[in-house]
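What you see is part of a larger complex, with each chain still in position.
Should a chain be cited, it is by its letter among A, B and C, assigned in written order, with residues numbered from 1 in that chain.
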Amino acid sequence: MDDYDLGREQFRKMVGDDKIDALMARFAAVCPDFQREVVAVVGGRIWTRGGIDLKTRSLCSICVLAAQGRTNALKLNFDMAINNGASIEEIFEALFRVAAYAGFPAMWDALVKLEEVLDARAPA
Amino acid sequence: MDDYDLGREQFRKMVGDDKIDALMARFAAVCPDFQREVVAVVGGRIWTRGGIDLKTRSLCSICVLAAQGRTNALKLNFDMAINNGASIEEIFEALFRVAAYAGFPAMWDALVKLEEVLDARAPA
Amino acid sequence: MDDYDLGREQFRKMVGDDKIDALMARFAAVCPDFQREVVAVVGGRIWTRGGIDLKTRSLCSICVLAAQGRTNALKLNFDMAINNGASIEEIFEALFRVAAYAGFPAMWDALVKLEEVLDARAPA
């Protein structure tokens, strides 16, 4: 399998079948090359690496994204973190690293996005 | 114990006796209140939290600091991560999250600082 | 009084009785520990410090938040700045520091948020 196929498989496992198709279709509608590169590079080359387990990598990713205020990827990574086995409490603890080292306002902005993700996951 | 004493104890465990005294003395020489607040808040209130283990919290901290380019705290946290049980390979994997989500240049700048920390730890 | 009680009292003075209860309830609904730490650390340990008057501290806070683009805390701090005695013109001057030193787009994004705060404060 090439990087793209590896990445697609990797995201499918972490995001779920329904959501990944919707997300990929949305990326492809705006900029097909972006969809291709995100899947191949972020999914196929980086998320497939070993060394630390998926849950830890998810918590680390959340920290990078919350520190930078990258809204769309942060929401996706909250979803993936839960799918990768992180509890809400563990996500909170990762975000307290953000509070200490990038300021409490960065954690606040992130919590608002986390709430949106949890609401969307809640059964109707 | 109050927050300050808890924080001092916590940092002592993570940084080692010699280094913590030198660091605290240096902070106190510049701005005694900063030394007090960092120890009480970052050490006593945040690092003493549970929920995720110390190694994971160190990797998350590295991600926040590398994404923001905060040099001094990044170097201290590389040191603490190793003391908290992170291998160099695990630190690399945390930094690959930074590469994917904050760009490869942020990982490059961080690796240069990691190298300085490893050199300082190497036996003469 | 401990840090939490000091912080709650401090925020109550700066935000007003109605708003602080709503804000604390909202924080607590998402992440009770975040509510506790923000009140104790940001409110109780940092906002209770002296050295410069509350209005100046509000203007400084706005500058940090606008430079970083932290939306939620920026809006709260616009509200607190007005309650701490800052005129709209003084807030504008603080934001011109942001324009010069973090770029005009950071001031633009902040002005949009300021407008929302002023609209919410306007009598119906």
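Methods note: a residue touches a chain if its C-beta (ideal position, glycine included) is under 8 Å from a C-beta of that chain, and two chains touch if they have at least 3 such contacts.
Model, not experiment: these values are computed from the prediction.
Because all chains derive from one sequence, the complete complex can be expressed as a copy number, which is 6 in this file against the 3 shown.
Heads up, the rule we're going with is that only the chains that are shown with their structure count from here on.
Contacts between chains leave no pair untouched here, as each chain touches all the others. A rotation of 120° superposes the C-alpha trace of subunit A on that of subunit C, rounded to the nearest 5.
Centres computed as Cα averages put subunit A at a distance of 29 Å from subunit C.
Averaging C-alpha coordinates per chain places the centre of subunit A 24 Å away from that of subunit B. For subunit C, residues touching at least two other chains, in rising order: 37, 41.
By the touch criterion stated above, subunit A contacts subunit C in their complex at residues 69, 92, 95-96, 99, 103-109, 111-112, 114-115.
Every residue of subunit C that touches subunit A in the complex is listed here, in rising order: 27, 30-31, 33-34, 37-38, 41-42, 64-65, 68-74. Remark: subunit C residues 3, 37, 40-41, 45-46, 49 touch subunit B in the complex.
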